[in-house]
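With one protein chain withheld, the remaining protein chains of the complex are depicted in position.
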Amino acid sequence: MSATGPADTAAAGEDEPTARFEALVGAGEAVEPRDWMPDGYRRMVLRQLAQHAHSEIIGMQPEGAWLTRAPSLHRKSVLIAKVQDEAGHGLYLYSAAETLGVDRADLLDALHQGRQRASATFDHPALTWADTGTIAWLTDGAAVINQAPLCRTSYGPYARAMRRVCQEEAFHVRQGYDLMRALCEGTPAQKAMAQDAVDRWWLPAVALMFGPPDTEAGGADARTAAVGAAVSRRAMAWGIKRHTNDELRARFVDSCVPQAERLGLTLPDPAIRWNEERGHYDFTPVDWDVYRRALGEDTHWARQRVAHRRAAHEDGAWVREAAAAYAARTRDADAAAGQDAGAHEHGHGQEHGQDRTEVRA
Amino acid sequence: MSSGQPEGVPAARTVGAPEARPEGVPASWEVFLRPRRGLSHQHVGSVRAYDPDTALLRARDLYTRRGDPLSLWVVRSDAVHTASPDERDPYFANARHKPYRYPQQFVPLTTERSPDGGHDD
Partner (left out) sequence: MATTTERAAATEADGRTDPRLAVQLLRLGDDALVLGQRLCQWITRAPTIEEDLALSNIALDLVGQARLLLTLAGRLDGTGRDEDDLAFARTDREFTNALLTELPNGDFAATVARQLVYTHYAVAYYRALGDCADPELAAFGQRAAKEIAFHRLHADTWTERLGLGTAESARRMQEGLDHVWPYTAELFDEDDPVRDLAAAGTAPSPAPLRPGWERSTTEVITRAGLTVPSPRWRARGGRAGLHTEEFASLVAELQSVRRQFPGGTW
């Protein structure tokens, strides 16, 4: 919920805060947590933020499974750093979501109980080492195209989180491409592994990373295109999104095709060819059939990912309880000792106990 | 248009209207770091932790993966007192209508010409 003040003004004139909000967004200004905002806006930002955060966390799993098997110590270091970044990005995004008045614990519960979901891209299994490179090259490549405009999204905390994410993520795609290049320049068996991974990950990347079709040109029929376009228009009017799903998808294909050619890999879409007239690559439109096919018939892996996450959370419950109990104990001890609170600074030995300025209801 | 709202604090839990945290949810801490000598500490985000030592560890892990900062602070989010225009407008009218605080409102030291905009504000 939004902060206190504007609720009062709303009683005076319902339209005034809305008009002020629309003017703010229209001027390209950032919306900050304590500004009044329409419920629809808040819900839309929160939904996107939560899904984004969940995707970072769930997205750790397919690559995380290969940390112990990375075929060189250099690749192992790189993959650890990448999976670690994903944990960090999830945390940035959960923090941003919390400024909208939800609790991270509730968001995680929603993920664990299946009320909220991560991107369906990660509901596919990572079967070989080449999958880790392909995921980084294709799905992170797609994410970067999605995310670059989000650095200017209208909700301030989201945009700030995304600027940090994008800065860090540049290396993810590059290392993925680099990994694939090593495989493609290796033995025939290595190259075959690379091609196999691309064959399996292309569709999830091109279809699922950008969301369902939202234009007729992109492959939606007139009716669903209208619905998709309406949602996208709303998100764009509010400055949450800057481009349609199909626009970003086309941009992704344009960037991938020459990269695949340089690697000597074939993207598994026979319709891909350069269209001189449009100055873009043509590809099989991601219509709803293609989109559903990408989702997969079997939700085994979707369940598996959530079950893995839930197991980690449940197994760790006693650790979190211990940390809470310890904090309560030291807080009491400090209160008894009458210590004062303050900022806690690294390396200066000023790290006393708990903050007693906290107001408890 | 920046409010003083700490990033990690849900908007509903603003200063003056605190809410008890659900039992078992770690506190939110604002993280500040000094990226280089000569710069002040800058707000970079927030972490959740039950106690200040752990908050520092987590801030270090989360916000210093690239570039070693010179110093790191964590401050409990609910210890930050805030003001924003919607709630306390008088706080934010101090600079308006006082153009004389800016040097360009005055005759430059190097020419005889009067400044653009003059003294008519």
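Order of writing sets the chain letters: A and B. Residues in each chain are counted from 1.
What we mean here is this: contacts are C-beta pairs under 8 Å (C-beta built on N, C-alpha and C of every residue); 3 or more make two chains touch, one makes a residue touch a chain.
The structure displayed is predicted, hence computed values, not measured ones.
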Touch with the omitted chain, as defined above, among A:27, A:222, A:319 or A:337: A:319
Identify the residue among A:114, A:186 or A:264 that touches the chain left out of the display. A:186
Would you write out the residues of subunit B that touch the absent chain, in ascending order? 47-49, 53-54, 57-58, 60-62, 65
Using the touch rule from the top, list residues of subunit A that touch the missing partner. 57, 60-61, 64-65, 67-77, 80-81, 83-84, 87-88, 90-91, 129, 182, 185-187, 189-190, 193, 308-309, 311-313, 315-326, 329
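In the analysis below, only the chains that are shown with their structure count from here on.
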Subunit A to subunit B touching residues, read off their complex: 1-6, 24, 29-30, 32-36, 81, 84-85, 88, 91-92, 95-96, 98-105, 156-157, 160-161, 164, 168, 320-321, 323-324, 326-327, 330, 341, 343-347, 351-355, 357-361
Hey, which residues of subunit B end up touching subunit A in the complex? 1-3, 5, 7-14, 17-20, 22-28, 45-48, 50-56, 60, 62, 65-66, 71-76, 78-79, 82, 84, 86-87
